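Sharing a structure with you now.
Yeah, one chain of the complex is gone here, protein chain that is, but the others are all in their spots.
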Amino acid sequence: MEKKALFPQVGRIIHGGDYNPEQWLDRPDILEEDIRLMKKAGINEATLGVFSWSMLEPREGEFDFTWLKEIVDKLYENGIYTIMATPSGARPAWLDEKYPEARRVNKNGVRELHGIRHNHCMTSPKYRELVRIMDEKLGEMFGNHPGVIMWHISNEFGGECYCDKCVQKFRDYLRQKFDGDIEKLNHAWWNTFWSHNFNNFDQINPPFSHGEFSSMGLSLEWRRFTTINTADFCRAEIETLKKYNPDKPATTNFMTMYDGLDYRVMEKDLDVISWDSYPRYHNDYEKLSDTFYFNAFCHAQMRSMKRDKPFMLMESVPSLVNWHDVNKLKKPGVHKLTCLQAVAMGSDTVQYFQWRKGRGSFEQYHGAVIDHLGSDDTRVFREVADVGETLLKLKDVCGTTLKNRAAIIYDWDTRWAFYEVRAFAHDTIRYDDTCISFYKTMAKLGIECDIVASDSDLSQYEFVIAPQMYMLRNKTSANLKNYVKNGGVLLATYMCGYVDEDQLCYLGGFPGDGLKDVFGVTIEEIDAYYPSERNTVKTDDGEVYTVRDYAEILRDCKARVLATYGGDFYEGSPAITENACGSGHAIYLAARIDETSQEKLIKHCLGLTKTLASECERALPEEVGYFVRCGENNTFEFFLNYSEETKNIGNIGTDMLTGEEISALKPYQVAVVKH
Amino acid sequence: MEKKALFPQVGRIIHGGDYNPEQWLDRPDILEEDIRLMKKAGINEATLGVFSWSMLEPREGEFDFTWLKEIVDKLYENGIYTIMATPSGARPAWLDEKYPEARRVNKNGVRELHGIRHNHCMTSPKYRELVRIMDEKLGEMFGNHPGVIMWHISNEFGGECYCDKCVQKFRDYLRQKFDGDIEKLNHAWWNTFWSHNFNNFDQINPPFSHGEFSSMGLSLEWRRFTTINTADFCRAEIETLKKYNPDKPATTNFMTMYDGLDYRVMEKDLDVISWDSYPRYHNDYEKLSDTFYFNAFCHAQMRSMKRDKPFMLMESVPSLVNWHDVNKLKKPGVHKLTCLQAVAMGSDTVQYFQWRKGRGSFEQYHGAVIDHLGSDDTRVFREVADVGETLLKLKDVCGTTLKNRAAIIYDWDTRWAFYEVRAFAHDTIRYDDTCISFYKTMAKLGIECDIVASDSDLSQYEFVIAPQMYMLRNKTSANLKNYVKNGGVLLATYMCGYVDEDQLCYLGGFPGDGLKDVFGVTIEEIDAYYPSERNTVKTDDGEVYTVRDYAEILRDCKARVLATYGGDFYEGSPAITENACGSGHAIYLAARIDETSQEKLIKHCLGLTKTLASECERALPEEVGYFVRCGENNTFEFFLNYSEETKNIGNIGTDMLTGEEISALKPYQVAVVKH
Partner (left out) sequence: MEKKALFPQVGRIIHGGDYNPEQWLDRPDILEEDIRLMKKAGINEATLGVFSWSMLEPREGEFDFTWLKEIVDKLYENGIYTIMATPSGARPAWLDEKYPEARRVNKNGVRELHGIRHNHCMTSPKYRELVRIMDEKLGEMFGNHPGVIMWHISNEFGGECYCDKCVQKFRDYLRQKFDGDIEKLNHAWWNTFWSHNFNNFDQINPPFSHGEFSSMGLSLEWRRFTTINTADFCRAEIETLKKYNPDKPATTNFMTMYDGLDYRVMEKDLDVISWDSYPRYHNDYEKLSDTFYFNAFCHAQMRSMKRDKPFMLMESVPSLVNWHDVNKLKKPGVHKLTCLQAVAMGSDTVQYFQWRKGRGSFEQYHGAVIDHLGSDDTRVFREVADVGETLLKLKDVCGTTLKNRAAIIYDWDTRWAFYEVRAFAHDTIRYDDTCISFYKTMAKLGIECDIVASDSDLSQYEFVIAPQMYMLRNKTSANLKNYVKNGGVLLATYMCGYVDEDQLCYLGGFPGDGLKDVFGVTIEEIDAYYPSERNTVKTDDGEVYTVRDYAEILRDCKARVLATYGGDFYEGSPAITENACGSGHAIYLAARIDETSQEKLIKHCLGLTKTLASECERALPEEVGYFVRCGENNTFEFFLNYSEETKNIGNIGTDMLTGEEISALKPYQVAVVKH
């Protein structure tokens, strides 16, 4: 076990999940049975307290923690640790009735009624106070309980509130950001356009549905503010709890591609990253392996926020969810594959929502280890128990991390800017898809990428891809320039460097802020294509790539031209260029090409790196995932067969899971080799 | 004429419809002409007063019934009876202006402005009082008028109101239902989930759009309450009118598949069932005969609510409506076929909306007997007059009813539960379609089914089909168990018995409440398929059925296995089973199969019944409808050609309509044989 193991006191990979005994307090027989079944399934952790407020404080000031304490103790006696959640994600009825300010005001300016969950105002002083009181109680009772190994703050933060208090706080945020100078804001938002100049900060409202939707500056700052206000709420909870034990780690569960919060801001307050993964396996729009590659991107994105630590798979489902369009069963073996993918990619936990299905309400059909049937003699239970056994064999993996030499730049600000931008072809901008597509192309070459910010430290990477890096943050240009000059290989694509952090277009030619010099090209025009339109790009070594959606017309090209357009009125003009810059190289791809072509281009780029070209020559078969977790003592190679066919992978050594020499993977099989 | 004839004083089938003379009071020439044309068209009834409030009480307290009385008298003098409607379906402007409480508050919490129709609050005491005053006047004037043969309460009840008075009444309803014990409600709605426990009933709101949408219990009870409140409104009107003559029958016009009201609750206050039928003939998504089969399902559903009485076709259109997506002309002959289908299926009336097209407003183009052209020399008029003549020949049919030996279970509660359920694949649940599909399969075998509730008396049936019987009402299980034990044959499908009346999942395996024993199987998992996915089911006699959308995996099978899955990881496991139980049989179909396969399975089931197997061997050709109306004196066999081709049906005897021996039906032709 490595030093960086998240839970040394547990001494193995966490196998557990959300547990809601409060739904069964009138059935002690079921609570008893739960313990027996957990042990049988190799469960060593239970997440308690999520949404338990109405059972912990059924009326204001009347607290009842007895049941919770008893269960934590009982679990601990049976070798099952607790991750304790604060219940702030859902409010009891009395609270909403007595303190309307806790309820959100929606985009239409209407205060919501009591109901649903995850819908409290992040600003409300009264709600914050009530949460603090609750958290004090929890801290006091469990802050030093040996069975409670972590705090789980609230649940899946998200959403916005437009109440007066939030509006006021937003204005204060803007006042601070623009140094109290309304003219700075007017310039940043280009408010002279359409007479939108404000006289003072108090004239500004968030983007209500019956208000301003035409100001990109306003919309972007509202998103930034929402993140900051949510992070502030989360931080307040953590601070309360840490008073009772500064060493007990805290996390909150992220939702990977959720677009309402910039997780890179939020993660700074957390000790560990954790997230909830619910892919659509066996869907009708992609191969199963593509679903695994997509999920891999999500893991990578989450993992890369704290690159030097393992992360946690806080939620996943042992069978099916209840909220997909089509709620399909995972075929036998796929569940185990998903669990081991998380471990292979850096997770020290495999956790489920949920242990036991409730009888009613919104998630009564959300998959669980224990079904309404109530039996351990089910397919799902057996697969979960098998995972439990397997994870035991991998306990030495705990605390190891991935050390990648390639990265993809992905920024929330750019993502948000693309939501608001009025240009190009709205339906085909697809920033996320483009980033995922590059990740996948790299993964198929056997090279795992980190997903980093445009101003992250890039020194550990030999190759960085910056797809559609539309917005340059204040440090982006300097960071990239520095990276390339010091020998890095950088591949950027169309829509690079159009606007600054305020979304003002750069004057004098894109990409702005000095990046023209890095790439040795300037963009004169961008052509958007109708969905059925195609063009081609012809490379100097005779390849022809298909172009769709976007093509930029370049000018003032000082770089080497790798490829030119094959058609339209800009036929023959540069489409892919390569610029030597310092001791590195900057490659610019001016058009959207398909994945096969991307792979060829990437191989060219890898040829410019120190070590990656050879790595991608290792040549695993298609649809086999490959990851390496490294520790101070050991290194673990993971091989995952994402497909329904047997895959020959050559003799890789002795598999920790089967204890046998292995050279082929059966469908969905995973092999782990320890070095 | 049989004793159960609805209108003995008329002595023949009613042929009439909605008549709005108040739109033409300034044109006495037109009113005069109406009488002449009605007689020419064989019209013997006019429905008056629908939406006439502003002409009966143009200002509060100023009543003017003169015009109405004159017209009723004049019609009666000319042999035309009146069905008198109460005008509560639309409110005059002065009423909405003076009494805002009569207007609804919508799901957004906004009180509607004056306009449209069918949008009054069902609770408002003031509106109920004004309606009562109006109904007293009507009762007084027409309660004993010999020309007025029936009360038509309001019009097409529907919709919801979220005003404070309705909210309060809803809370009272809940308080009563759960014995004033909020913890009973909390358990029934599984409120511990997401901290949704209420402290008292006054915290509960209906499912406002800015409120709670995640509680299935709440949503279902709100639907139940809306039905009860609407029925209460309707009952109050009936009670007022019956004070003046307890013997004059009352009805209100239903809308068959309308999902906002459980008609089985409402029908209890009515003397006769009546409904409005507007199918899309000659559409582009099905054969004409399928449209007739669909309409037959609707007739059967309406008829089955009062199985021992004829029903009424209160509205239909002599030409085209104005509100379909595509308002198509019925081809010559189709109108007559639709009229006779109603009669064949148990209606003692053929009624139209409307007699004469108005010049303006929302329904100015809704089909009518008399068009804007104003002439009787039109195709439509001639077809209507032909129907008038034909109906005269069928007067002995009045009062006869259908005596069916097969039934399909269809419950509003299950329908509503499916709307809210978060599971499966939302777009393919299609409860209504499945029920209709089974009805159609039976109809094509020549066997007419009743459409009954899961707790209806089933003793008259040899065969009962229970498609997707997701929710078991309190008496369902006992009722079905009893039915099977006493020799009945029961066919149930996938999604059977998952939840109880509160939508709480049964523990210990589906189908719950003891039905596992009836069928001899337990459901372990349900797999939802993407739309393009297919599987197969292989029967023990070598048939292969195609599976789509859903497949349940069964376990603990004590029944005889009729068929097993042909593919997927549950290949070879039971898909159709048959369990002997008492002196009957319970067949379980675990997957959705196509209509051809359904037919084969049904034939197998019919083989287990006493008499139905032989009945389905009578073998009428495809697309020929067959119904039998039975009275104390006579029996009438109806043969209807739903197709555009001549159909040979063998010598069936003398047709009442043509007076000839008949062995083939021309396109759209109907033959009636009296025994």
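Here the chain labels run A and B in written order, and each chain numbers its own residues starting at 1.
As a working rule, a contact is a pair of C-beta atoms (placed from the backbone, for glycine too) under 8 Å apart; a residue touches a chain by one contact, two chains touch by 3 or more.
What you see is a predicted model, and the numbers here were worked out from it, not measured in a lab.
Here the missing chain is touched by one residue of A:Asn119, A:Asn191, A:Ser274 or A:Thr400, and it is A:Asn191. Contact with the omitted chain, checked across B:Pro100, B:Gly158, B:Pro249 or B:Gly358, is made by B:Gly358. Touching the missing chain, out of A:Glu60, A:Asp432 or A:Asp502, is residue A:Asp502. By the touch definition given at the top, chain B reaches the unshown chain through residues 20, 22-23, 51-55, 58-59, 87, 90-94, 97, 106, 110-117, 283-284, 319, 322-323, 325-329, 331-332, 357-365, 371-374, 378-380. Interface residues of chain A with the unshown chain, by the touch rule above, are 108-109, 188-199, 203, 205, 208, 210-217, 421-428, 502-510, 522, 524-525, 527-533, 568-569.
By our rule, only the chains that are shown with their structure count from here on.
Its C-alpha atoms fitted onto chain B, chain A is found rotated by 120°, rounded in steps of 5.
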